[in-house]
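Got a structure for you, written out below as structure tokens; questions coming shortly.
Missing here: one protein chain of the complex. Every other protein chain is in place.
A, B and C are the chain letters, set down in written order, and residue numbers restart from 1 in every chain.
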Amino acid sequence: MLDKNGIAKRIAQEVQDGFYVNLGIGIPTLVANYVRDDIELEFQSENGILGMGPFPTEDEVDADLINAGKQTITALPGASFFDSSMSFGMIRGQHVDLTILGAMEVAQNGNIANWKIPGKMVKGMGGAMDLVGSAKNIIVAMMHTNKAGDSKLLKACSLPLTGVECVTKIVTNMAVLDIVDKKFRLLERAPGVSVEDIQKATEGDLIIEGDIPEMSI
Amino acid sequence: MLDKNGIAKRIAQEVQDGFYVNLGIGIPTLVANYVRDDIELEFQSENGILGMGPFPTEDEVDADLINAGKQTITALPGASFFDSSMSFGMIRGQHVDLTILGAMEVAQNGNIANWKIPGKMVKGMGGAMDLVGSAKNIIVAMMHTNKAGDSKLLKACSLPLTGVECVTKIVTNMAVLDIVDKKFRLLERAPGVSVEDIQKATEGDLIIEGDIPEMSI
Amino acid sequence: MINKTVNSVTEALEGIKDGMTFMLGGFGLSGIPENSIKELVKRNVQDVTCISNNAGVDDFGLGLLLKKKQIKKMISSYVGENAEFERQMLSGELEVELIPQGTLAERCRAAQNGIPAFYTPAGYGTEVAEGKEVRDFNGKPHIMENAFEADFAFVKAWKGDEAGNLIFKGTARNFNPVMCGAAKITVVEVEELVKPGELNPNFIHIPGIFVQRIFQGETYEKRIEQRTTR
Partner (left out) sequence: MINKTVNSVTEALEGIKDGMTFMLGGFGLSGIPENSIKELVKRNVQDVTCISNNAGVDDFGLGLLLKKKQIKKMISSYVGENAEFERQMLSGELEVELIPQGTLAERCRAAQNGIPAFYTPAGYGTEVAEGKEVRDFNGKPHIMENAFEADFAFVKAWKGDEAGNLIFKGTARNFNPVMCGAAKITVVEVEELVKPGELNPNFIHIPGIFVQRIFQGETYEKRIEQRTTR
């Protein structure tokens, strides 16, 4: 079973040379720590920076330089700042190559829900609906089950949707899956997790073809 | 009868304090020479400058600094440069207060034609359709008749339209007119021009109420 | 040059009335119009609708107006940092319209640029699309979104000149530029107000034509929400 950093590590393997990448809040943010350093890539943060660098030192902290999670950050050489309209132009115009974000639920048709629990929690969608509405390549980073032990990989989402038929890959603490023919297809198991464990933790239909390898992270 | 500079001088009186003004090619460009210097105003040129100044000295000539007529210009203190999308955002968004442009024909309902003579001349509309489609305040600067002596103030335009029911005022070599109830209303006569002269040179319906004063320019 | 300067925040906010719709720049607490917000609290204007990406925190930014219950309706994309907000929303005291962040930005930009409506894929198939026209382009469904209408836009820039030309700094730029000229009256506060000609005309983010009033803010707290260091 992976922890949050393990999920981030595994997702980092999906980042390819030349990619512009948007990282959501939470586990996705951790992905930046694990990307190979022999490839060229740039992180976009939808509040208005391309070429986002690591957190600042104490001396570098600048209230006018934050990421979409409102954390203080730095800008790398070659970075640029822009307004929200241009930022979402990058996203909507499919110039961003990869979006990594969290979810409360993912359905086997690729639907995703991550912004609202009616009557309980309403944080808002932020940029998530724009991201999932346009991105060519969407990886969801999340725990396989919620705190009550219920599966988050469902036949159909029960919560209000963020986007429809858009998720391409899911990396959880238990498995890597993609979506094929409106079903989850199991690609890899987390270390120490069996196919049966994954089947039990997955409410949606699961395609299991041949031997499922263990992740190498 | 006015010459081109006379028309420009009369139109300059229409420019009010605090106005952003777009000047078309030809007579409108001359208006800049005659505006009172005790009012604040800025000229916008739709190729991407606000705060356009006079023509440059020989030393100041810069290929990267032209107006919409492709003439070399200068930029005044407080000027700004921007792309074509923002430039027409200013126009379409009604941030420009006054548009002054030339015309081949104006109709008594406010229609204007100035971009095409089928089969003969096709220069294109440039920014004129955007300007007349959005401006709150459109003054046409033109000769009252064409070279053949035919009226350019018509019951209906015969040439392909640039915009519909948009012209608010017309200043010609003979008269100042506005448009009321889909008719031309005569407001002022050029020096030495009689009401009868204007009637003869105007094909469209003309409202003449009371004494028509001579322009003071 | 058309001079847009006003002498104080009091003068800058002349004409604000109960029931109006305001746009407010900023992302989180970064780049928010601190001085205008303080003045809105002080004047106690009531029943306002606020278009702003976030709703501040409990004791800063728009949170100050929320606490005094001056806001009737919020149009935002993310409001997760504000407990009082959540309480007012869940209890029904506060009307809330949540819309995608990019749509929020583009609806401002549309108002600024005289585009009454446009199509976007964001929100298709979700609550956001309810009651909106859906249309396919290149085989992909999009929804029609309209330009915002607002009475005042309150914007914070880094530097500005007397002609209203603006420069923003870093990610404090965010929604501020797209709100300029998107409301009937745009009020801008700057950290530094300079003479015309002091800003390079090639590097002005927003030309003065989009601004009606500009003033130098008195103080800026520039509070940081998540001070994260390495």
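The working rule: contacts are C-beta pairs under 8 Å (C-beta built on N, C-alpha and C of every residue); 3 or more make two chains touch, one makes a residue touch a chain.
This is a predicted model, so every value here is computed, not measured.
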Problem set entry | Option from A:A75, A:A103 or A:I138 whose C-beta touches the chain left out | A:A75
Exercise. Out of B:D3, B:D62, B:D150 or B:E214, which is the one that touches the chain we can't see?
Worked result: B:D62
Exercise. For subunit C, which residues reach the chain that was dropped from this view?
Worked result: 106, 110, 113-121, 135, 137-138, 142, 146, 167-170, 202-203
For this session: By the contact definition given up top, give the residues of subunit B that touch the hidden chain.
Result: 45-49, 54-58, 61-73, 75, 81-85, 87-88, 91-92, 111, 115-116, 119-130, 133-134, 160-164
Seminar exercise, completed: Logged for subunit A, residues touching the omitted partner chain are 18-20, 40-42, 44, 50-51, 75-82, 85-86, 88-96, 134
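Here, only the chains that are shown with their structure count from here on.
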For this session: Compute the distance, rounded to whole Å, between the mean C-alpha positions of subunit A and subunit B.
Result: 55
Exercise. Where the centres are mean C-alpha positions, what is the separation of subunit B from subunit C, in Å?
Worked result: 36
Problem set entry | Distance from subunit C to subunit A - Cα centre to Cα centre, in angstrom | 28
Exercise. So which stretches of subunit A touch two or more other chains?
Worked result: none
Exercise. Can you list the residues of subunit C that touch 2 or more other chains?
Worked result: none
